[in-house]
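I'd like to ask some things about the structure below.
What follows is subunit A.
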Amino acid sequence: MITVDNLSKSFTLHILNEKKIVACRDISFHVPPGGFLGLSGPSGVGKSTVLKCLYRTYLASSGAIRYNSAAYGSVDLATLPDRAVIDIRYKEMGYVSQFLKVIPRVSALAVIMEPILARNGVSRDAARKRAIGLLERLRIPSHLFDAYPVTFSGGEQQRINIARAVSWKPRLLLLDEPTASLDKDSVGVVLEILKELREEGTTMIGIFHDTKLLESVTDSVYQVNNIVRHGFVAG
Partner candidate 1 sequence: MEPLIRIRGLSKRFGQGCSRCLDATGPEQDTNLCPHCGSVMACNDVSFDLFRNEALGVVGESGSGKSTLVRLLHFEWEASGGGMEMHRSAGLSNLPEMFTDGSNYSCNLLGLSHFQKRQLRNALMGIVYQNPHLGLRMQVSSGGNIAERLLGAGWRNIAKMRERSAELLERTEIPIERMDEPPCNFSGGMQQRVQIAKALSNNPLILFLDEVTTGLDLSVQARVLDMIRNLRSEFNLSMLVVSHDLGVINLLCQRTMVMKSGHVVESGLTDQILQDPQHRYTQLLVASQL
Partner candidate 2 sequence: MLMHEWLQKDDEPRSDAAQSAGYPFGFMDEGAKKEIRRSILKAVAIPGYQVPYGSREMPIARGWGTGGLQITLSMVKPDDILKVIDQGCDDSVNAVNIKKFVATVASVAITTDTRAATLIQTRHRIPEERMNDQQILVLQVPYPEALREVEPSEMETRRMHAEADYSRMWLYLYEDIVKYGEITISYRYPVTVNGRYITDPSPIPRWDVPKLHMADTLFLFGAGREKRIYAIPPHTSVEPLEFEDHKFRTENFFGKACARCGATDTFLDEVIDNAGGGRSFFCSDSGYCDKRSQAWNH
(Lines give C-alpha, C1' and ligand atoms only; values in the text may rest on other atoms or scores of the structure.)
Protein backbone atom coordinates (compact mmCIF):
# COMPACT_ATOMS: atom_id res chain seq x y z
CA MET A 1 0.00 0.00 0.00
CA ILE A 2 2.65 2.45 1.00
CA THR A 3 6.43 2.23 0.82
CA VAL A 4 8.68 4.91 2.24
CA ASP A 5 12.14 4.91 0.72
CA ASN A 6 15.00 6.84 2.34
CA LEU A 7 12.85 9.73 3.39
CA SER A 8 14.72 12.67 4.88
CA LYS A 9 13.42 16.03 6.03
CA SER A 10 15.37 19.08 7.09
CA PHE A 11 14.33 22.68 7.61
CA THR A 12 16.33 25.67 6.48
CA LEU A 13 15.39 28.70 8.55
CA HIS A 14 16.30 31.68 6.36
CA ILE A 15 15.24 34.13 9.00
CA LEU A 16 17.63 32.59 11.53
CA ASN A 17 20.62 33.06 9.28
CA GLU A 18 20.08 29.93 7.21
CA LYS A 19 20.06 27.66 10.25
CA LYS A 20 19.52 24.07 9.14
CA ILE A 21 17.60 21.59 11.29
CA VAL A 22 17.43 17.93 10.42
CA ALA A 23 14.06 16.57 11.45
CA CYS A 24 14.40 13.01 10.26
CA ARG A 25 16.83 11.05 8.12
CA ASP A 26 16.78 7.98 5.89
CA ILE A 27 13.42 6.61 6.92
CA SER A 28 12.41 3.46 5.04
CA PHE A 29 9.48 1.15 5.69
CA HIS A 30 6.63 -0.64 3.99
CA VAL A 31 3.03 -1.08 5.04
CA PRO A 32 0.89 -3.68 3.27
CA PRO A 33 -2.79 -2.99 2.57
CA GLY A 34 -4.85 -3.28 5.72
CA GLY A 35 -1.75 -3.26 7.88
CA PHE A 36 -1.08 -1.11 10.93
CA LEU A 37 2.43 0.24 11.37
CA GLY A 38 3.48 1.93 14.56
CA LEU A 39 6.23 4.54 14.68
CA SER A 40 8.21 4.53 17.87
CA GLY A 41 11.16 6.41 19.19
CA PRO A 42 12.02 9.01 21.82
CA SER A 43 10.28 12.34 21.84
CA GLY A 44 11.51 14.72 19.18
CA VAL A 45 13.12 12.06 17.05
CA GLY A 46 10.96 12.87 14.03
CA LYS A 47 7.92 10.58 14.17
CA SER A 48 5.42 13.38 13.60
CA THR A 49 7.68 14.66 10.86
CA VAL A 50 7.37 11.37 9.02
CA LEU A 51 3.59 11.45 9.20
CA LYS A 52 3.49 15.05 8.05
CA CYS A 53 5.71 14.23 5.13
CA LEU A 54 3.30 11.47 4.16
CA TYR A 55 0.35 13.84 4.40
CA ARG A 56 2.38 16.42 2.48
CA THR A 57 2.13 19.03 5.19
CA TYR A 58 5.92 18.90 5.01
CA LEU A 59 7.83 18.79 1.77
CA ALA A 60 10.27 15.90 1.93
CA SER A 61 13.86 17.00 1.38
CA SER A 62 14.79 13.73 -0.27
CA GLY A 63 13.54 10.20 -0.71
CA ALA A 64 10.32 8.76 -2.05
CA ILE A 65 6.88 7.90 -0.65
CA ARG A 66 5.30 5.38 -2.96
CA TYR A 67 1.59 5.11 -2.36
CA ASN A 68 -0.88 2.92 -4.16
CA SER A 69 -3.68 5.34 -4.83
CA ALA A 70 -7.10 4.14 -5.90
CA ALA A 71 -7.51 7.19 -8.12
CA TYR A 72 -3.99 7.70 -9.43
CA GLY A 73 -2.32 4.32 -9.26
CA SER A 74 1.18 4.08 -7.88
CA VAL A 75 2.44 7.59 -7.11
CA ASP A 76 5.23 9.26 -5.18
CA LEU A 77 3.52 11.49 -2.61
CA ALA A 78 6.69 13.49 -2.11
CA THR A 79 6.62 14.85 -5.64
CA LEU A 80 2.95 14.63 -6.51
CA PRO A 81 1.37 17.90 -7.76
CA ASP A 82 -0.70 19.85 -5.21
CA ARG A 83 -4.03 19.17 -6.85
CA ALA A 84 -3.53 15.42 -6.77
CA VAL A 85 -2.54 15.58 -3.12
CA ILE A 86 -5.72 17.50 -2.32
CA ASP A 87 -7.70 14.91 -4.19
CA ILE A 88 -6.06 12.03 -2.35
CA ARG A 89 -6.56 13.73 1.00
CA TYR A 90 -10.17 14.25 0.10
CA LYS A 91 -10.87 10.74 -1.09
CA GLU A 92 -8.36 8.35 0.41
CA MET A 93 -6.01 9.62 3.05
CA GLY A 94 -7.03 10.83 6.48
CA TYR A 95 -5.00 12.41 9.24
CA VAL A 96 -5.62 12.63 12.94
CA SER A 97 -3.49 15.39 14.35
CA GLN A 98 -2.70 15.93 17.97
CA PHE A 99 -5.02 18.88 18.20
CA LEU A 100 -8.39 19.67 16.75
CA LYS A 101 -8.37 22.45 14.17
CA VAL A 102 -11.23 24.54 15.42
CA ILE A 103 -13.58 26.00 12.83
CA PRO A 104 -15.64 28.89 14.24
CA ARG A 105 -19.42 28.59 14.32
CA VAL A 106 -19.55 24.93 13.38
CA SER A 107 -21.14 22.64 15.98
CA ALA A 108 -19.52 19.35 17.03
CA LEU A 109 -22.16 17.42 15.13
CA ALA A 110 -21.64 19.46 11.98
CA VAL A 111 -17.88 19.04 12.21
CA ILE A 112 -18.29 15.29 12.01
CA MET A 113 -21.10 15.34 9.46
CA GLU A 114 -19.24 17.56 7.00
CA PRO A 115 -16.69 15.05 5.77
CA ILE A 116 -19.29 12.32 5.47
CA LEU A 117 -21.62 14.49 3.43
CA ALA A 118 -18.86 15.80 1.25
CA ARG A 119 -17.34 12.49 0.31
CA ASN A 120 -19.69 9.60 0.65
CA GLY A 121 -22.74 11.06 -1.04
CA VAL A 122 -25.09 9.94 1.71
CA SER A 123 -28.22 11.79 2.77
CA ARG A 124 -28.18 14.33 5.56
CA ASP A 125 -30.15 12.01 7.77
CA ALA A 126 -27.83 9.06 7.28
CA ALA A 127 -24.80 11.27 7.89
CA ARG A 128 -26.40 12.68 11.01
CA LYS A 129 -27.13 9.19 12.32
CA ARG A 130 -23.59 8.04 11.73
CA ALA A 131 -22.17 11.18 13.34
CA ILE A 132 -24.41 10.83 16.39
CA GLY A 133 -23.46 7.18 16.62
CA LEU A 134 -19.78 8.05 16.71
CA LEU A 135 -20.27 10.83 19.24
CA GLU A 136 -22.23 8.51 21.49
CA ARG A 137 -19.61 5.80 21.29
CA LEU A 138 -16.95 8.34 22.12
CA ARG A 139 -19.03 9.33 25.11
CA ILE A 140 -19.57 12.94 24.18
CA PRO A 141 -22.62 14.07 26.17
CA SER A 142 -25.61 14.72 23.90
CA HIS A 143 -26.08 18.26 25.16
CA LEU A 144 -22.75 19.08 23.53
CA PHE A 145 -23.70 17.90 20.03
CA ASP A 146 -24.85 21.40 19.04
CA ALA A 147 -22.10 23.18 20.93
CA TYR A 148 -18.98 24.68 19.41
CA PRO A 149 -15.88 22.53 20.08
CA VAL A 150 -13.77 25.57 20.89
CA THR A 151 -15.19 25.45 24.41
CA PHE A 152 -14.61 21.72 24.93
CA SER A 153 -11.91 20.17 27.09
CA GLY A 154 -8.77 18.84 25.43
CA GLY A 155 -10.00 15.29 25.67
CA GLU A 156 -13.38 16.11 24.22
CA GLN A 157 -11.79 18.04 21.38
CA GLN A 158 -9.54 15.15 20.58
CA ARG A 159 -12.44 12.75 20.47
CA ILE A 160 -14.19 15.05 18.01
CA ASN A 161 -10.97 15.11 16.02
CA ILE A 162 -10.82 11.36 15.84
CA ALA A 163 -14.51 11.04 14.99
CA ARG A 164 -14.04 13.48 12.12
CA ALA A 165 -11.17 11.51 10.66
CA VAL A 166 -12.77 8.08 10.92
CA SER A 167 -16.31 9.02 9.96
CA TRP A 168 -15.70 8.84 6.24
CA LYS A 169 -13.68 5.61 6.22
CA PRO A 170 -10.40 6.53 4.49
CA ARG A 171 -8.17 3.98 2.78
CA LEU A 172 -5.11 5.21 4.62
CA LEU A 173 -5.24 6.78 8.05
CA LEU A 174 -2.35 8.57 9.71
CA LEU A 175 -2.60 8.96 13.47
CA ASP A 176 -0.39 11.33 15.44
CA GLU A 177 -0.77 10.60 19.17
CA PRO A 178 -4.54 10.18 18.90
CA THR A 179 -5.02 8.99 22.45
CA ALA A 180 -2.59 11.34 24.20
CA SER A 181 -5.21 13.38 26.05
CA LEU A 182 -7.79 10.65 26.62
CA ASP A 183 -8.71 8.71 29.72
CA LYS A 184 -8.53 4.93 29.81
CA ASP A 185 -12.14 4.29 28.85
CA SER A 186 -12.05 6.69 25.94
CA VAL A 187 -8.85 5.09 24.74
CA GLY A 188 -10.60 1.77 24.75
CA VAL A 189 -13.44 3.09 22.60
CA VAL A 190 -11.05 4.68 20.16
CA LEU A 191 -9.10 1.48 19.76
CA GLU A 192 -12.34 -0.39 19.13
CA ILE A 193 -13.28 2.05 16.43
CA LEU A 194 -9.85 1.75 14.84
CA LYS A 195 -10.13 -2.00 14.91
CA GLU A 196 -13.47 -1.85 13.09
CA LEU A 197 -11.97 0.41 10.46
CA ARG A 198 -9.12 -1.99 9.95
CA GLU A 199 -11.56 -4.81 9.49
CA GLU A 200 -13.09 -2.80 6.67
CA GLY A 201 -9.69 -2.52 5.05
CA THR A 202 -8.20 0.77 6.20
CA THR A 203 -4.42 0.84 6.33
CA MET A 204 -2.98 2.75 9.27
CA ILE A 205 0.24 4.31 10.46
CA GLY A 206 0.22 5.60 13.98
CA ILE A 207 2.26 7.22 16.74
CA PHE A 208 1.35 6.30 20.31
CA HIS A 209 3.30 7.60 23.26
CA ASP A 210 2.36 4.54 25.29
CA THR A 211 4.70 1.75 24.11
CA LYS A 212 2.53 -1.02 25.46
CA LEU A 213 -0.48 0.40 23.64
CA LEU A 214 1.57 0.76 20.48
CA GLU A 215 2.65 -2.83 20.51
CA SER A 216 -0.78 -4.19 21.28
CA VAL A 217 -2.56 -2.31 18.55
CA THR A 218 -0.11 -2.42 15.64
CA ASP A 219 1.07 -5.24 13.39
CA SER A 220 4.63 -4.03 13.24
CA VAL A 221 6.69 -1.21 14.65
CA TYR A 222 9.25 0.96 12.94
CA GLN A 223 11.86 2.40 15.22
CA VAL A 224 12.69 5.97 14.33
CA ASN A 225 16.01 6.38 16.01
CA ASN A 226 18.32 8.01 13.56
CA ILE A 227 20.71 10.51 15.00
CA VAL A 228 19.33 14.01 14.84
CA ARG A 229 20.84 17.16 16.25
CA HIS A 230 17.58 18.87 17.23
CA GLY A 231 14.20 17.19 17.26
CA PHE A 232 12.60 20.38 15.98
CA VAL A 233 9.08 20.10 14.71
CA ALA A 234 7.69 23.27 13.20
CA GLY A 235 4.03 24.34 13.44
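Convention: contacts are C-beta pairs under 8 Å (C-beta built on N, C-alpha and C of every residue); 3 or more make two chains touch, one makes a residue touch a chain; residues count from 1.
The candidates came about this way: all candidates are chains of the complex that A comes from, given by their letters.
Bear in mind the structure is a predicted one, so any value in this text is a computation, not a measurement.
Novice: State which numbered option touches subunit A in this complex: 1 or 2.
Specialist: My answer, from the options 1 or 2, is 1.
Novice: Quick check on the complex: what are the subunit A residues that touch candidate 1?
Specialist: 11, 13-15, 52, 56-59, 82-83, 85-86, 103-106, 118, 234-235
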